[in-house]
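The other protein chains are all here in position, but one chain of the complex has been omitted.
Labels for the chains are A and B, by order of writing; each one numbers its residues from 1.
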Amino acid sequence: MTNEARQAILSSIRSHLATSVPYDKRELSLHHANPENNPAILSKQASASLVETFKANLITVGAHCVIAQTDADIASALTRIISALQKTPIRAQRIAISDAPQIEHLLHQTDLEIEELAIAPNASDIFSFDVGITSTQAAIAETGTLVLDSTRERHRLVSLVPPVHIAIVDASKIYETLGEALAFIHKTEMSPAVTFVTGPSRTADIELTLTIGVHGPQELYVIINGST
Amino acid sequence: MNPLSSETFGENAKAALADVQLRGALKYATSLFGERRKEAAEGLSNWEGLRTQARAIKDEALLHLDRYLEEFVSNAEACGAQVHWARDAAEANSIICRLSKDARTIVKSKSMTTEETHLNHALEAAGVQVVETDLGEYIIQLAEETPSHIIAPAIHKTRRQVADLFTAELGTPATDDIAQLTRIARTTLRDRFAAADVGISGVNFGVAETGTIVIVENEGNIRLTTSVPKMHIAVMGIEKVVPRFADLDVFLKLLPRSATGQRSSTYQSFITGVKRQPTAEGPEELHIVLLDNGRSRLLAHPVTRQSLACLRCGACLNACPVYQQIGGHAYGSVYPGPIGAVITPQLMGIEKTAQLPYASSLCGACREVCPVKIDIPRLLLHLRSEIAPRKGSTTERLAFKMWGRVMTSPMLYKLSSIAGRIVQRVIPISKAWTKGRDLRPIESKSFHELWND
Partner (left out) sequence: MKVSLFVTCLVDQLWTSIGLSSVEVLRRVGCEVEFDKRQTCCAQPAFNTGYRDEARQVARRFISIFEESKADAIVSPSGSCTAMVHHYPELFADDPEWLERAQKVAAKTHELSSFLIRILKVEDVGASWNGRLTWHDACHGLRDLNIKSEPRTLIRNVRGAEFVELEHADACCGFGGTFSVKYPEISVAILDQKIEAIDRAGVQAVVSGDASCLMQIGGRLSRKGSKVRAMHLAELLASK
């Protein structure tokens, strides 16, 4: 059934393209199309480092950003963020983390009191968690984007479902441009799911008024690990 | 509420013009979108070069569409995706109904292609409940309406109207606060996401080189729709294919800026097949439904083929002086605005859609903002040249035949100008003009007559 449809569609494409040939020739005598090959350049801030550019763009898109130089710094950043959240309706008592080993290690370095900690809970459980903590595989400075590759870390749901997402980014894995990040994820064996995350979730569907926090996280905290 | 028909476009437009609230909403939305798009384009030092490049890539993809589609399918299948081909809307719906027949809960993210096939109606007729999860689509689903804009489906509704809708359909307390309304939608839909067996999405780009489908969004509902349920069904128009993975660099810069003025959509999902390990996260099954539904016909001429380059960004809607006044519903078609005026007659045939290509002053603002440089005015003129000889009224056809004779004979031209002077004095010419505007009287002496050698 679908093979019949496949043949019909491909053959329709071929026959209509064939019809087009004389008209395409006439087009050439009327117009001259010279496609340029100019990768666009975002307006750059003069001589800012990748980390600074990344941080500035994170803030522009509504994420929070902290630069940490040591593991201890990261742990204390985590502590500050989570204890502050614990005083809000978010509660931050049920924390889901990805399976990246350093995350669990970091959490144990804090002396946070939480009700529950789970590593990459599955779909039927993840919806009851308040905070998700993950690392990232790369980042993009020019847009403040996180790159999450689902084959390298189990963070697909942890980074999406809880209302708060805390992401730890290796400074050495920050690319400048979208093009570089695309090249990074373009492998002979593609990962089944890669996600680029730029800021917390948002919508402007009602009266074009921007609201932060729809179906994805409402808050995004990024801790840049500058020690790498 | 039955959607309006494109056959009654003239009446629809008049009704829309009388809707003060709609016009206010449109003015606000289109000018805001327009300003943001302009600022975002100016933030790139080579916006024009990018547009040219994007169009060149699309032209290449379309000129070899069969080859790139086969490459896409082969690579997607090699990674575990199941690809289905649908010649038309009915076939696409029937495939999707069959795949989801055992589902108890289906979540769906925004997809204009599924609006085109009227998928939700088909699913409901098959006894399957499906819930739209994009906030704007969720709102219009509750209201039983159709989208009025490609990007912001509920742009025509005030917060008050949304609040009343939520109160009526969900029993939630009345509130004017947009953040609260959003939270209501989030909470209500959360349970559906958690319980969903099937997630249906659209596709922004299908990469031939890798078999990857790319979907972009701001809300997070697409990520949820495509990661939580066991089955993901992705509906993709055949024209969405791009040749190489690196080509995405161009489109992912153009699309968010053109649509909402953002430098990047909040979430961009790159999905290639299904998980390689059964214990990994994500769906067990990925079904890609490729839809033709008339698109392949458009390949037959360079002027019509460019319609297929459309990224569905909505920029042309925001720039169009006609859309700005009447909104999307008046077009009576799934795709409104300038792009709708050209693809609807081509996909649906001109029988019921003949008015749409005439719903334009040919100002060209759409062509200026189109990220892939579709020459919509040229397309409109092309369609008019197919419609007029076949569907023009006898009066009109005769009038232009006469006009041709008058304009090619200096004597007839002179006589008609004298006749015109008399006629204008005796008969009130064109009420259509004079209803709102004064009409200049014909000169008592034409320039021809005034000219002294």
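Convention: a residue touches a chain if its C-beta (ideal position, glycine included) is under 8 Å from a C-beta of that chain, and two chains touch if they have at least 3 such contacts.
All of these numbers come straight from a predicted model, not from anything done at the bench.
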| item | value |
| --- | --- |
| Neighbouring displayed chains - absent chain, whole complex | A, B |
| Sole contact to the chain not displayed, among B:Q21, B:T187 or B:S361 | B:S361 |
| Residue ranges of subunit B at the interface with the undisplayed chain | 10, 13-14, 17, 321-322, 324-326, 358-365, 367-368, 381, 383-389, 392, 396-397, 400-401, 403-404, 406-408, 410, 413, 417, 420, 430, 432-433, 435-443, 445-448, 450-451 |
| Subunit A residues touching the omitted chain (full complex) | 26, 29-30 |
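Quick note on the criterion: only the chains that are shown with their structure count from here on.
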| item | value |
| --- | --- |
| Distance between the centres, which are taken as Cα means, of subunit B and subunit A, whole angstrom | 27 |
| Of all residues in subunit A, those that touch subunit B in their complex | 2, 5-6, 8-10, 12-14, 16-17, 19-20, 23-24, 27, 33, 35-43, 61, 120, 122-124, 127, 143, 145, 150-151, 154, 156-157, 160-161, 178-179, 182-183, 185-186, 190-209, 211, 213-217 |
| Residue numbers on subunit B that touch subunit A, as the complex places them | 25, 28-29, 32-33, 43-47, 49-50, 52-53, 55-56, 59, 63, 65-66, 69-70, 79-80, 83-87, 91, 95, 133-136, 139, 152-155, 157-159, 162, 178-179, 181-183, 185-186, 189-190, 193-194, 210-212, 218-221, 223-224, 227-228, 238, 245-246, 248-250, 252-253, 260, 263-276, 280-282, 290, 292, 296-303, 305 |
